[in-house]
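One protein chain omitted, others in place.
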Amino acid sequence: MSASPLLDGALALAAAWLAIGFAGLAAWSRTAIVARLLFPLGAAVGLALAGVALAALGAPAEARVLPIGLPGLPFHFRLDALAAAFLALLGGAGAGVSLFSAGYFRREEGTPPGLLGFQYHVFLAAMALVMLADDAYAFMVMWETMALASFFLVTANDRSAEIRRAGYLYLLIAHLGAIAILLCFGVLQANTGDYTFANLRAQHLSPFWASAAFLLALAGFGAKAGLVPLHVWLPEAHPAAPSPVSALMSGVMLKTAVYGFLRIAFDLLPAQLWWWGAAALAVGIATALLGVVFAAVQADMKRLLAWSSVENLGLVFAGIGLAILFGAYGMKSAAALALTAALYHALAHAFFKSLLFAATGAVMHATSERSLGRLGGLLRVMPWVGWAALAGALAAAGLPPLGGFAAEWLLLQSFLFTPQLPNGFLNMLVPVVAALIALVAALAGYVMVKFYGVVFLGQPREEKLSRAHDAGGWERAGMLWLIAASVALGLAPSRVVEALAPVTRLLAGAALESAGGGWLLVPVSVARASYGPALFLAGVLACFALAWVLVRRLYHGRVRRAPAWDCGYPWQVARMQDTAEGFGQPIRQIFEPMFRMRRHLPTAFDARPRYAVEVGDPVWHALYLPVARAVEATARFVGRLQQGRIAIYLAYSFATVIAILLWVTR
Amino acid sequence: MSLPGAASQLLEIALALAIAPLFAGWVAQCRAWLQNRSGPGIAQPYRLLHKLFHKDSVLAERASPLFRAAPYVVFGCMTLACGIVPTVSTDLPLAPAADAIALVGLFALARVFISLAAMDVGTAFGSLGARREMLVGFLAEPALLMVFFTAALVTGSTSLTTIVTTLSSQELLIRPSLALAAVALVMVALAENARVPVDNPATHLELTMIHEALILECSGRHLALYEWAAALKLFAYACIGIALFAPWGIASAHAPSALLFALPALVGKLALAGFLVALLETLSAKMRVFRVPEYLGMAFLLAVIAMLVKILLGAGPQ
Amino acid sequence: MTLTGLAQQLIHLFAALLLLLAFAMLAQRRILSLINLYTMQGAVLAATAAAMGYATRQPHLYVSALVTAAIKVGVIPYFLHRVTARLNVRWDVETLINIPTTLILGIVLVIFAFDLAQPIAELSSTIARGTLGIALACVLLSLMMMITRSKAVPQVIGFLAMENGLFFAATAATYGMPMVVELGIALDVLIGMVILGVFLFQIRQQFDSLDIRHLERLKDQ
Partner (left out) sequence: MDPLLLVLASPILGSLVLGLVGHRRWAPEVNVAFSLATFLAAAALTTDVIAHGPRHALGEEFFLDPLNVFLVALTAFVAFTTALFSRPYMRVEQAHGRMTPPRLRLYHSMYQMFSFTMLLALTTNNLGLLWVATEAATLATVLLVSVYRTAASLEAAWKYFILCGVGIAQALFGTVLVYMAAERAGAGALLWTGLDAVKAHLDPRIMGLAFAFLFVGYGTKVGLVPVHNWLPDAHAEGPTPVSAVLSGLLLNVALYAVLRFKVLTDGALGSALAGQLMMAFGLASVLVAAFFLSRQRDVKRMFAYSSIEHMGLTTFAFGVGGPLATFAGLLHMTVHSLVKSAIFFAVGHAAQQAGTQVMSEIRGLIRSSPTVGWGLMLGSLAILGMPPFGVFASEFLILTTAMREQPWATPLLLLGLGVAFASVLQRVQPMVFGESSFAPLPQRPALVPVFVHMGLALMLGLWIPPYLVGWYREAARMVGG
C-alpha cells in the first residue's frame, strides 16, 4: 500500500488517458476502434477519476514527487480538496463528453480519427495533471500542453481559413496568458529560486509584490477563462472546434483557469487585500454582462453558447472576487458562502454547457448547419436531442430547480452579507453589482429562450431539416449522463455544498455551517434563507399533475388538430417567424453603446432592398487592433536595420566596436 | 410539518385558486366603473374559465408535446407561487422550499415555458410575443429581485415568512427605501401582468400585444389554464405587495385562530389593491413597445435606489 | 643598445609610414594605385617584422617577415593585378561619402585610437610600445574605407589592409603570435583571397558589373 493511494490512482488514471491517446495513434485511421473502443474507455477512466476525486475530497492531502522534470525541480504532484473538486468536475463532465464522442466521431473531421483521439485524450490528461501539479514547472508544462492539445483539436477541421484563424488567435492569447502566469510564479517565489508550491506558499510577499502576483494571475488565468478584455478568442475558438471539443473546452478547460486562479489567490498568496476582490468582482461582472449581451445578438448557435460561457465564467469570477473581499475583512463564513457559490456555478456550468454543446454537435451532424437562420423545428425530427437540449437550456437559463439556479441563488445570498463589510464605499457598490448579476441572470434566460426556440421550436427554416436524423445510442448515453448530473446538481444542493465544504475550509477557512437537513439548502439559518429544489419540484409537479387529472375528470381530454391560427393569416411560411437577428434586436437597441454596429439600410431606390446588421466587439477595435498596428509599426521601423547595403552593415559593425570600446574604457 | 401548518398551507392554495379569478374580475369591474361602463360583473372570469374548459382544444398541426405541457407547467408554477407568498398565515410548510429569490425564479420558469410554447408552432405572432415577453421579463425580473433585496436588507432574511413576520411585528415607520421599492414593485407588477401602460389585456391589436400574442394558438382547456394562471399571477403580485408593504394582520404560526381575522383583512386589502390597479390603468395610456425598456429600466433603477437608500441610511430610520 | 635604439627608431618610422599609407588608401580612387599602396604596406610590414627580429634576436620573426613579404608583396598584389586586368576595372566610380569628409573622420578616428591605446601601450613590454595605437588606427581606417567604397575590388583591398593592421598589431605588441597561429592566419588569408577572386568573377558574370550596389537585393525593408 503506497503512502498516497488516491494521488497515485489519479496519476495512474491520467496516465491511462495518455495510453489511450497513444493507442489512438496506433489505430490511426480505424474509426471503428477509436470511436467504439477508445472513447468509451476514456469515459470509463473519467468516471473512475471522478470517483477517486470524490474519495479524495474528504481525505487529507497527498503528495508525491516523480523523478522527471527539471534537475532540481522534478515534477511535484499533490492532491488536496481543491484539486479533488476540480478533478471530479473533469472526470464527470469528461466522461459524458467522451461517451458522446464515441458516437460523434463517425466521420472524418479533417484530422484522422486516431490522431483526434490522441489529441483528445492528451487534452484530458493534461487537464488532470494541471490540477495535480504542485510546482510551477509541472504546472506550466501541463498548462501549455493542454493549450496545445486543444489548439490542434480546435483546428481539426483545418481546411477552413476561418477555423485556422480562430485557432491561431486562441493559441496566441493562451500563450500570452501563460506568460503572465509564469511571471506570476516568478513573483511568488520571491527570489528563493525554489518553484515548488510548498515554497511559494511559505513566502511572505510585500503588499506590492503580492498585488503584482495577483494581477498577473488574474490576467493569465483570465486569458484562459475569457475575462474581458482577453475574451476575444473564446467566441471564435469554441465554435470552430468539433462539438465534443467545444463541450470540453467550455465545460472543463475554462474551469482549469478557475482552478488556477483559486490556487494562487487563496492558496499560494499569503493574505488577501480587499481591492483584489473588488478588481476580480469588477472584471467578472463586466465579463458576465458583455458575454450575455453578446450572446443575445448572435446568429450562430455555437457562437451563442460560447458567449454564454463568457458570461458564466464572469459570474464565477464575480463570486470569487466577492469571496476574496469577504476573506480580506476576515468574514470567513461569508467568504465560504461566496466561494461555494462560485464553485457550484463552475460545477453546474461544466455539465449543462457540455450538454448544450453536445446537442449542437448532434444538430450539426444531422443538418450540417450552424447558423440559427437556417435551423428550426428540430424538436419534432430529433426528439432525443431536443429534450436533452431543453434540460440544458433550462439549466443554463438559471431556472429552478436545476443546477444553474442553485449556484445563482447562493451567489445572490452571499451578496446580502455585504452590508456587514466595514467599508462604506464597497457597501454602496456591491448592491449595484448584485443588481447587475440579477440582470445578467435574467438575460441568460432571454438568451436560452432564443437559442432553444430558434433551433428546436417553430417551423424548419430549410427544406432539408425535416430529413434530419436523431442522435445515436452513444450520443444519447452521453447526453443522458450529462442531464442526470445537471439534474442531480440542481436537486441535491445540500449534498453538493457538503461535498464542497472541505474545499472552502481549505481556501476560506470556513464552510457553510449547516448544510440543512437532507433536501433543504440552508446557508445560514432557516429564518434567514432556505431553498429546497426537490420540494419545489415536487410542488410544481403536484400542481401540474393535479391540474391535469382534475381537468380531465371534471371536463374532458378532447383535442383537435387544425392548421395554426396566427390571427387567421392563411399563407404562413417559415420565414415569417422571428429570426435570430430579430430576436436579438431589442437587446441590440437597449445595449447599443456596448456594440460596434454596422448597419446596411436600404434606400427608397434600391432595386433589391436589403437590410443587414453586423455586430462587432468594441474591445477588438479598441485594444487588439491598436496593439497589432503598434507591433507592425515597430516591425517596420526595425526593418530598416536590414536594408541590404553592405556598407551600412559594415558601419554597424564599426559603430558597435566604437560604442563597446567607449563603454569598456569609460 | 405540523398539522395546522399543513392546513393553512392547503387553505392558502385553495384560497388563491378560488379568489384569483375573482380578483381579476374585480379589477376589470373597477376599470369598467372608472371608465363609466357597467362592466361584466366580477364573476365573469369564472364563466369564462368554465366555458373554455368545456370546449375542445384545437391544436396546431405542428404543435409538439412541449406546447401541450406548457399550460400545466405555467399553471403549476403560479399555484406554487401563491402557495409560497404568505397571505393569510406565515406558518407555511412549503415556504422553506423557496424564498424570495426562488420565487423570482419560479416566475421566470413560467415565463420561459410560456414563451417556448409560443415559439413552438412557428407563427409570426407567436415568436413576436415570445420575444416581447422575454424582453419585459429580463428587465422586470431583476427589478423584482431588487425589491425583494431591499426588503431582505431591512429584515435580514430572504425568506418571505421571516420578512412578513419581521415587518408586521415592527411598529409603523416611514421607510423611504420601502416606499421606493413599493413604487418599483407596482411598476413591475403592471408590466408583468400585461396591464396598461405596457400591455392591454383587452385588445388583440397586433402591433402592441404581448401576452395575447403568446397564447394566440391556444384554445379550450389550455387557454383556460393560461387565463387562470394569469389571474393567479396577478393575485400573487398583489399578495407580494401586501406581504411586503402592508403585512399587518397575517396570522403567525402560534395563533391559528388569527386566521379568522386574517381572512377579512386580506379581502379588504385585495379589494383596495385591485381598485388601485384599475385606477392606475385608467389614468395612464398604453405606451409603444419601444418605450417599454425605458419604463422597466426606470423600475429597475428605482429598486436599486431603494436598496442604496437602505444602505445609506442604514443607521437611521430605514 | 644602440642597435636596439636604431631598430626602435625604424619601427616608429615604419609605423608612421603605415598610418600614412592607410590615409592614402582612404583618399585613393584608382584601383591600380590602391593595389600599389597595399603592396607598399606589405613591404613596410615585412620590414617591421625583420627589424623587430633583428632588435630582439627572435628568429621566428624573420620567418614571419619572409612569409609576409611573399604573400603580401608577392602573391596577393600579383593576384589583384591579374584580377583587375581580367575584369577590366580601373576606377572606383564614387565613394559613398566624399573624400574630404572621409579624411576628417579618419583623423578623428586616429585620435580616438591613440587615446584608447595610450594606457595599454605603456604596459607593453616590447620595444615597439606606442605603435599599438597606430595599429588600431590602421584597422579602423581600413574598416572605414570598406564602408565608403562601392565597388567590390576596393572593398577587398580594404579588407586586406585591415588584416595588415592586425598583423602590425601582432608584431608591435607581442613580437608576433606563436608560429602555428601565424601560419594558420597566413593560410586563411591566402585561401580567402582565392575564394574572393573566384567570387569576383562570378559576381561579374551574374551582374555584368562589380558595383556592389547590385548586391542590395536581399533585405527586409
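So that you can tell them apart, the chains are marked A, B and C in the order they are listed, and the count of residues begins at 1 in each.
In the analysis below, a residue touches a chain if its C-beta (ideal position, glycine included) is under 8 Å from a C-beta of that chain, and two chains touch if they have at least 3 such contacts.
Small disclaimer: the values here were computed from a predicted structure and weren't measured.
**Q** Check the whole complex and report which displayed chains the hidden chain contacts.
**A** A, C
**Q** Taking the entire complex into account, which one of A:A198, A:V573, A:M597 or A:I660 touches the absent chain?
**A** Checking each option in A:A198, A:V573, A:M597 or A:I660, the one touching the absent chain turns out to be A:I660.
**Q** Check the options A:L37, A:L182, A:L215 or A:A574 and report the residue that touches the missing chain.
**A** Once the missing chain is taken into account, the touching residue is A:L182.
**Q** Just the residue numbers, please: which parts of chain A touch the chain that's not shown?
**A** 67-71, 136-137, 140-142, 144-145, 147-148, 155, 158-159, 161, 164, 167-168, 171-172, 175-176, 179, 182-183, 185-187, 189, 191, 193, 195, 631-632, 634-636, 638-639, 641-642, 646, 649-650, 652-653, 655-657, 660-661, 663-665
**Q** Need a quick check: the contact residues on chain C for the chain that isn't drawn.
**A** 116, 119-120, 123-125, 136, 139, 143, 146, 152, 155, 159, 162-163, 166, 169-170, 173-174, 177-178, 180-181, 184-185, 187-188, 191-192, 195-196, 199, 202-203, 206-207, 212, 214-218, 220
Heads up, the rule we're going with is that only the chains that are shown with their structure count from here on.
**Q** So how far apart, in whole Å, are chain A and chain B when each is placed at the average of its C-alpha atoms?
**A** Centre separation, chain A to chain B: 35 Å.
**Q** With chain centres defined as C-alpha means, what is the inter-centre distance between chain B and chain C in Å?
**A** 101
**Q** Would you mind pulling out the distance in Å between where the CA atoms of chain A average out and where those of chain C do?
**A** Taking the mean C-alpha position of each chain, the two centres sit 70 Å apart.
**Q** Of all residues in chain A, which touch chain C in the complex?
**A** Of all residues in chain A, those touching chain C are 639-647, 650-651, 653-654, 657-658, 661, 665.
**Q** Looking at the complex, which residues from chain A come into contact with chain B?
**A** 376-377, 379-380, 390, 394, 397-400, 405, 409, 412-413, 415-416, 419, 427-428, 431-432, 434-435, 438-439, 441-443, 445-446, 448-450, 452-454, 457-459, 520, 526-533, 535-536, 539-544, 547-548, 551, 554-555, 558-567, 569, 572, 574, 576-578, 582-583, 585-586, 589-590
**Q** With touch defined as at the start, can you tell me which chain C residues reach chain A in the complex?
**A** 96, 112, 116, 140, 143-144, 146-150, 155, 212-213, 215-221
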